[in-house]
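What follows is a single structure, written as structure tokens, with notes after it.
A single protein chain has been omitted; all remaining protein chains appear in their positions.
We just call them A, B and C in the order they show up, numbering each chain from 1.
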Amino acid sequence: MKKIAVFTSGGDAPGMNACVRAVVRTTLRHDHQAVGIRRGYQGMIEGDFWAMEAHSVSNIIQLGGTILRSARSQDFRTPEGRAKAYANLRANDIDGIVAIGGDGSFTGARIFMEEYPDIHMVGCPGTIDNDLYGTDYTIGYDTAINTAMNAIDNIKDTANAHDRLFFVEVMGRDAGFIAMNVGLATGAEAVLVPESKTDVNNLIDTLNSNYSNKKNSSIVVVAEGDESGGAFKLAEEVKKHCPYETKVTILGHLQRGGRPTCMDRVRSSRMGVAAVNALLEGKSGVMIGEINGEIVHTPFEQAIKYHNEINPMLLEMVDILS
Amino acid sequence: MKKIAVFTSGGDAPGMNACVRAVVRTTLRHDHQAVGIRRGYQGMIEGDFWAMEAHSVSNIIQLGGTILRSARSQDFRTPEGRAKAYANLRANDIDGIVAIGGDGSFTGARIFMEEYPDIHMVGCPGTIDNDLYGTDYTIGYDTAINTAMNAIDNIKDTANAHDRLFFVEVMGRDAGFIAMNVGLATGAEAVLVPESKTDVNNLIDTLNSNYSNKKNSSIVVVAEGDESGGAFKLAEEVKKHCPYETKVTILGHLQRGGRPTCMDRVRSSRMGVAAVNALLEGKSGVMIGEINGEIVHTPFEQAIKYHNEINPMLLEMVDILS
Amino acid sequence: MKKIAVFTSGGDAPGMNACVRAVVRTTLRHDHQAVGIRRGYQGMIEGDFWAMEAHSVSNIIQLGGTILRSARSQDFRTPEGRAKAYANLRANDIDGIVAIGGDGSFTGARIFMEEYPDIHMVGCPGTIDNDLYGTDYTIGYDTAINTAMNAIDNIKDTANAHDRLFFVEVMGRDAGFIAMNVGLATGAEAVLVPESKTDVNNLIDTLNSNYSNKKNSSIVVVAEGDESGGAFKLAEEVKKHCPYETKVTILGHLQRGGRPTCMDRVRSSRMGVAAVNALLEGKSGVMIGEINGEIVHTPFEQAIKYHNEINPMLLEMVDILS
Partner (left out) sequence: MKKIAVFTSGGDAPGMNACVRAVVRTTLRHDHQAVGIRRGYQGMIEGDFWAMEAHSVSNIIQLGGTILRSARSQDFRTPEGRAKAYANLRANDIDGIVAIGGDGSFTGARIFMEEYPDIHMVGCPGTIDNDLYGTDYTIGYDTAINTAMNAIDNIKDTANAHDRLFFVEVMGRDAGFIAMNVGLATGAEAVLVPESKTDVNNLIDTLNSNYSNKKNSSIVVVAEGDESGGAFKLAEEVKKHCPYETKVTILGHLQRGGRPTCMDRVRSSRMGVAAVNALLEGKSGVMIGEINGEIVHTPFEQAIKYHNEINPMLLEMVDILS
């Protein structure tokens, strides 16, 4: 192996920079060359390559976002696009790649590797949603739950001051991990996640019963992917049957950025080291994960196909503790 | 003077608790009794009074929201409501009140004092919007600009990673102080405030020129009260003429809560001390403010009627520095 | 079981309040009575009991420290003290106790339970040091590493600005978990932990070699329990052989407090629920832990006797990535 390249793809996640840093420095430590590909698959097609040194990744471990940037690539969905990408990689003597991203990034990788099996690819799970099979935690997830929690802590100050009911929508199109953990951490009255069916009448009963018991304020946390249709729609429905003054907040993109937490920095670094090690051992087509504290390799197709499940004890806890 | 009461009214603001603490402890230090009125004017009507000791306000200086809570009171708009409030105050020997709130709270105070001039009232400017005349800074403003700035710092990580244009709406129905300072602090491309007319075509030209100059991401900060109609409407308009991928975030209520900054705690404390001192000196009908570092008394009618203006140098700076 | 009591003991840790809340609410949910014992074993001896309702633990999930306070108890080391404690518990019909604390708390519990086996005791691991066997994470650890990391991030700004070498001492008398994770997360040049012998000459060589390679600033993280004798002593030694301008910071007690992170709130809550469940199932003498995401019961004697080990991969990573 002469050169190992690294790129970030899909939605940015805090810890991606820590992972890039680990990939670059581990590569250099093994006396290989490190190349950064800017803007994911699109940059691969356009040949947007960066010969990286140890100092190229100095002082980035604490930064949110990704210094390699990210982009959607329509071109990579075409055989012509992928052929161009392959030609660029060959021309640059790159035969190993670390892809930091989520579902979409690994789907792209699978197709590419079938066509060009001489390019070895290993993935690192970079997404705040924690929705990848093959790892207990994805890069950025721990930061995102703290960011969302801090925002809801703020909202609780106002909810308490004004006897209000707040519906707060957090990220999570397919997975309720953020909603569930943030809901528990902020003492939310209810948490609505895609993984379990919401009984709106039940929710209304709970809220009405709280109101009669002089519980003057409440937070309901809703995952954006919940089948109730999101916080606005749900609030409309509840408002009709509930005496509370209701408000809605969509946390939105502020959940994505920010300085990574300690766990995100350490895990991302560890996964970056492990990804290079996997390439050097001749592995390809696998995603690096951390399960029960150990590094695990999961084939891309499984990482994409299966899903982690929310611990049912957490669902019960919302009910017991609120 | 036998007893001094304190209440919070209108939207909650970080530092209100620090102000309440200062009112209570200063009152007790002068060997008077301190009374907390819960939920503003509504609590006054309902007689929701709390005899406060020094320890009642222990460990609250660092809390957002307000331990005295806040509420809108339709009843206080009626002569009957106000008569009831007066009766409660008299029955409890309260003849001095510190009202922590904004425009609405002081308007209520004015009407009440005309009817019942034997109740002395002094105000403290409690609102994150910084839109009260008679003070350089209102209670909660410094915290709110830091909270909004931190949220936009996060969004910038994503904007940079993905070459996107973000429209971020911050609080400020009548005043652009939050938008202006937050926009400058986050290096926003443009800041739209109610105080100055927005030329949307001009904005589109600037953004298009940035785009051609390879400036790949941008933040536009919009005050909710801007005459453009808010971030969503503006983004719709701009999108038609701009190549950027655009996103919208409404920061909403998370701007209101949170632990107060050092300046908010110190200023709120200072204003609380000054409010009690003013009552003890026989003052009534004035709002406490801090202008050029000095405590100033401004009659309620002026505090409500006039408005602070945004320093025009700040408007120019957005243009020079972005 | 009629009443379940809860107390906190030893050094305070963020998340203790979340755990107390969970114990109280789970107890009440099962229609038992909940009692808070203030100031740990000392309060047990003095009968400092608090009949707790659901609202007694409202709005505490986000607070650092412990509302039940903590204290050392010399009296509890004597048979007379423990007899008094037992008499108080009996007089109050308490037959189940949740003890939130560390080594010392569980040692006390073991002795007490041998003498008075009719009092059932279950422990929750409350210590920022993460040094208890039987759980992957202790209550407060995740918050502490983030607090220490943020402080060192700040120090790095100055180290970089001034070409300085900083020795930063973090908590951890017997365990290097905080030092190791914080060191990795801040890109420290070296991490010194009690679990591995420090070769000072080796460290000096590394730093000198960095200096020649124009690496102008460096952070060395030292666990307080490292056999090198702490940051001050180490800096004295290194300074003699190194051209860097060196500075020392002892982070100290600020690492202990602060608002708990999302993970600390969720884990502490989960452990509190599990502790009450264990008591209701007739368990006694065990510490609740979370291992590989599952709740585990470990006898007190094992939790005290054995120690978790630092993953050797982390030690290597410091060397590869710095």
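Everything below uses one rule, namely that contacts are C-beta pairs under 8 Å (C-beta built on N, C-alpha and C of every residue); 3 or more make two chains touch, one makes a residue touch a chain.
Quantities reported herein were computed from a predicted structural model and do not represent experimental measurements.
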{"item": "Touching the absent chain when the full complex is considered, from B:K3, B:R39 or B:R265", "value": "B:R265"}
{"item": "Touching residue (missing chain; options C:M121, C:I155, C:I304 or C:M317)", "value": "C:I155"}
{"item": "Options C:G64, C:G108, C:G134 or C:G285, residue touching the unrepresented chain", "value": "C:G64"}
{"item": "Per the touch definition above, residue among B:R25, B:H162 or B:H297 touching the missing chain", "value": "B:R25"}
{"item": "Touching residues (missing chain, whole complex) on chain C", "value": "8, 11-12, 14, 63-66, 69-71, 147, 150-158, 160-163, 166, 247, 249-258"}
{"item": "Absent chain, residues of chain B that touch it", "value": "21-22, 25-26, 29, 59, 61-62, 136, 142, 145-146, 149, 153, 156, 160, 181-182, 184-187, 259, 261-263, 265-266, 269-270, 273, 292-293, 295, 311, 313-314, 317, 320-321"}
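The working rule: only the chains that are shown with their structure count from here on.
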{"item": "Centre distance in Å when chain A and chain B are each reduced to the mean of their C-alpha atoms", "value": "35"}
{"item": "Centre distance in Å when chain B and chain C are each reduced to the mean of their C-alpha atoms", "value": "39"}
{"item": "Multi-partner residues of chain B (each touching 2 or more other chains)", "value": "none"}
